[in-house]
Structure formats: C-alpha cells, structure tokens
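Every protein chain of the complex appears in place save one, which is left out.
A and B are the chain letters, set down in written order, and residue numbers restart from 1 in every chain.
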Amino acid sequence: MYKGGKIIVGLVIFLAFLTFPFFYNMGKANAGPENLDANLKQAADSQCVEPADYMRNNHMQLLNQWRQAYVRDGLTEYTNSQGKTFEINIDTCTKCHSTGAASNTSGVSNPAVNEVGVSNPAVNTSDQFCVSCHDYASVKPTCWSCHSEPGGATK
Amino acid sequence: MLEKALTGSKKYWAWIIFLLAVIAVGFMAYLKQFSYGLGLTGMSRDVSWGLYIAQFTFLVGVAASAVMLVTPYYLHDFKKFGKMVIFGEFLAVSAVIMCILFIFVDVGQPMRILNVLLYPQLHSVMFYDMCVLCGYLAINIIVGWTSLGAERKGIHPPKWVKFLVYLSVPWAFSIHTVTAFLYAGLPGRHFWLTAIMAARFLASAFAAGPSLLILLLLIVRKVSKFDPDPPGVGAIQSLVKIIRYAMIANVFFYICEVFTAFYSSIPGEMHAFKYVFVGLDGHASLVPFMWTATFLAFLGILLLVFPTRKNKVLLPIALLAIFFANWIDKGVVLIIAGFVPNSFERVTEYFPTSNEISIVLGVYAIGFLILTILYKVAISVREEKAQ
Partner (left out) sequence: MSINRRQFLRRAGIVTALGLGGSFAITGLRGKVVEAAGEAGYKTSENALEAKHWAMVVDMSKFKSEDDFKRVTESCVSIHNIPDFGNPKDEIKWIWEDDYEHTFSGGDNEYLTESFKELPFTVMCNHCENPPCVKACPTGATFKRPDGIVDMDYHRCIGCRFCMGACPFGARSFNYRDPRPFIKKTNPDFPTRTPGVVEKCTFCVERLAKGQMPACVEASNGGLIFGDLDDPNSEVRKIVSSKFTIRRKTDLGTQPSVYYLVGGEDHA
C-alpha cells in the first residue's frame, strides 16, 4: 500500500480521538438527572395529562400533537385516556412543572401568568423541571425562546 | 480524479488560499448574522429581499446557461463545443451550489429549512424551485464527472449518461423559468408582474452565463497548457454569436417592458422604472447602477455585432460589459426595485451592510473554490491526455 504505514498511524490517532469520551468516562458512576419529583408541585389527587410513565416517554410527541391541534386545527381542548379534559396550552404544563410553583399552595394559579410572582425571592425563575432532564440528555428545548418560562420571567 | 486538485503551481495554491481566506471572513460574518438575526443586513420591513436573493436569481441564470453548450453539442452534433461542454457543466455545478447557499443565508430560521421537504406545499413556487435546482445540480455533477472519467480512460461514457444529458436540456430551461415564476406570480408587485419575466430571465441568462464561461476559458488558456478552443476550431466565436443574439433579445424584452409601462401610463407600472432610471420622490440610489448597465449592454452588443468581436483585447471587454450589465440588472436592481415603491406607494431604499457584503463575497468564494477544483481536475485530465 502506498504510504501504508502513515495511513494506518493516522487512522489509529483518529480513532483514538473519536473514542476518547467513551474511554474517559468508562467505569465512572452515572449520576443521572436530578430527582424530577423534587421539582414538581402538584395537587395530591392529580396525575399529569397522561400517566407519568407515558409522559416520560412521549411528552414530546404529545406536545407536537397539542401544537398541531391548537395552532393549526383550532382545537383547544384535550381529553385524556381517563376522560379528563385539559386546556391545550403550554401553561397547562407549567402549572405543575415549575419550581416556581413551590410558593404556590393551590397548584392552580400559574406562576407563569402571575405577574407578581417574580418578585417573590423564594421563586426559582428557571424551569428546573425541564432543565434537569434536558441538560442531562443535552437536548435543548426551544420552547422558551417564545413562550414564557415557567418561572414567569421572560428574559 | 479529485487528487489532481491537490497538486498545482504556487499560483494555484495562492489562489486557493486567497479564496479560503475570503470564505473564512464570510463565515465569521455569517456566524454574526446567525446569532443576531437578519437585522444585520440592510433589508427592512419594506425591502424584505436584498442582495442574497438577487445573487441567487442571477446565478440560477448562470447555471442554466450550460444548456447553450449542451444543446448544440449533443442535440445538433455541433462538434466545435466538444472541449468546452465539460466546463459549462462544471460552471453550472458551482453556480447551483452558490444559489443554494444564497437561499440558506437568506432564511431567518436556517435550522428549520427542511420544513420545505417535511411539509411540501404544492401551491408554492418555492417548493418547485427547490426541486428543480437540486435535480439540476445532481444531473450536472453526474454527467460532468462520468464523462470526464470516461474521457480519461479513453472510452465512451455509459449510455445512461446520454439520457441525463437530454434531460438536462429542458431541465435547464425549467430552473430559470420556475425562478422567474417566483416573482412573476405575485399580485401587487408591478415591476415583477409581467408575463415575459421568464423569457427575460432566459435571454439574460444565455447572455451572461456564456460570457462568464468564455472569460473563464480565456483564463484557462493563459494558466494551463490546455486550450479549450485550439486555433482553427472557432468554438469561442460560435458561442459569442449565441451571446450576441441572447443579449439583443434581452434588451428587446426590456424595451417591451418600458413601452408597456409608459405608453399605458398606468402609475403602478411606471413607478419602479422611474425609480431605477430617474429616481422617485427624491430617492435615486439605483439610478447610477441602471444607467451603467444600460451603457454596458449597448457597448457589449455593439462590440459583438461588429468584427471587433474577433479582436483579442476587445472581446474580453465586450464580454465583461455584457456580464456586468446583466449582473446589475438581475443581481442588484430587479429584486430591490421590485419592493420600491412599497405597498403604500412610499419609497424605502435599501443599502447592503458590510456584514451582508462579506457574506455575499464568502458565498462567491465558495463557488469559485468549487469551480477552481472542478476546472483543475478537468484541465489536468486533458493535459494528461495531450501528453
């Protein structure tokens, strides 16, 4: 092979670079995302729009469907598999899924639409619930570039 | 064959490095635009398309013009163009790539650009434009590359290539027709709403594209041992005749437009022409451009009509004149003036920003880099055969 040695050495170096992250992290314990429930404020009797297990796996598809239904088909309400009806709105999610809601005992009033909510120092204005998993998976949701963040603050 | 682009003279490498430097500057400018938004350009609410779309429009024409070599050579067995066809096809390849890049830098949400494929809208001309451009790119890459490969081995290209060649003829017309339809179908934009827009586009394309091609071939002749038009063949002079008639047709079409606008005296029809030739409501930034283009167009036609077209010094001047006349008309004025005056009959002018111009130059540099590499390969193969 023409310049075979050099090519093989080059390939080896390339492969070493490519696989470096795998070797670097080998054998290390994986902490996993933060505990989701700690960031969740919900009324005792309620479950999410669909069962939590289902939501964990399919929330993105459901959000896409909601978006299609609300924006394009003019359908504004969603009835889930248990027959319970929800308003199609990203606020429906952030009512519960926000650390900001920790200061809010009823769990009904949405900190995202509560204009005075921001002034409460106890309110964490970042949206920990989404961030904890999404940071871990390194998937950046673009929702908050237009929609109000769950904490109520829009940068 | 690509390895042939990796060996070259010092001048070759200096040119490559220069292009890479321009690309780097353009890329930095694009990163800036990417993070800030299109507000970094001179485009506004009233003039919502600018230099990017104008370059796109002009380059579609350059790409389509390859058909002026392909048709005579393959369909009419016009052997003179034998050595030049490949250069026309490679010019088309780099021009289409530039077109796609100009569209890309023009969209506000480039990360979503595949929505055009994900949610195809059969009523949108832009969908068809994307289809024909991508198809044309594929056809020209495949045809150019396989015929060059066959030539290198001294064999005939495979039969299916011929089929693609025949397909490329109507396809070339389609890309520029569809591009004209982008503009010609919009109500309320008088400057664009004209039935001969597609005809004008094709005429100007068949003048500007081959002019550029001959200029490039004159450079090829200077910098390499390969002569695309050896003494006695007269391929260039044949192409010059095509350019001449195309340019005359183009100017004729333009005069038709001016006549319709001014004899009918419909205000909306006249406004944009007034804006580009004499200025409107005290705004006249395009006037010097348009008169330069007019002068160059007539200069070019005159030089090509008379035997001056055979003069070694005057021919390049004539071709440059025709190229720039068309570039100003289609690559600057046509798109901008389409938005002047705006829907409220008010004049908002457009001036490109330096960041925008850097991006334009960067895209052109990418196009020229691709063109240089493709031409280098083609020339090397030909030089090798000649030995």
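Here is the rule we use: a contact is a pair of C-beta atoms (placed from the backbone, for glycine too) under 8 Å apart; a residue touches a chain by one contact, two chains touch by 3 or more.
Just so it is clear, the structure is predicted and the values come from calculations on it, not from any experiment.
Contacts of the undisplayed chain with the visible chains, over the whole complex, involve A, B.
When you scan B:Leu186, B:Ile219, B:Ile255 or B:Leu302 for touch with the missing chain, the hit is B:Leu186.
The chain omitted from view is touched by exactly one of B:Lys79, B:Arg112 or B:His156, namely B:Arg112. Contact between chain B and the unshown chain involves residues 36-39, 41, 43-46, 48-49, 103, 106-110, 112-113, 115-116, 118-127, 130, 182-183, 186-189, 267-268, 338-339, 342-346, 348. By the touch rule set out above, chain A reaches the unshown chain at residues 54, 58, 61-62, 65, 67-69, 71-81, 85, 87-88, 91, 112-113, 115, 142, 145-148, 152, 154-155.
The rule is short, and it goes like this: only the chains that are shown with their structure count from here on.
For the pair chain A and chain B, the distance between mean C-alpha positions equals 46 Å.
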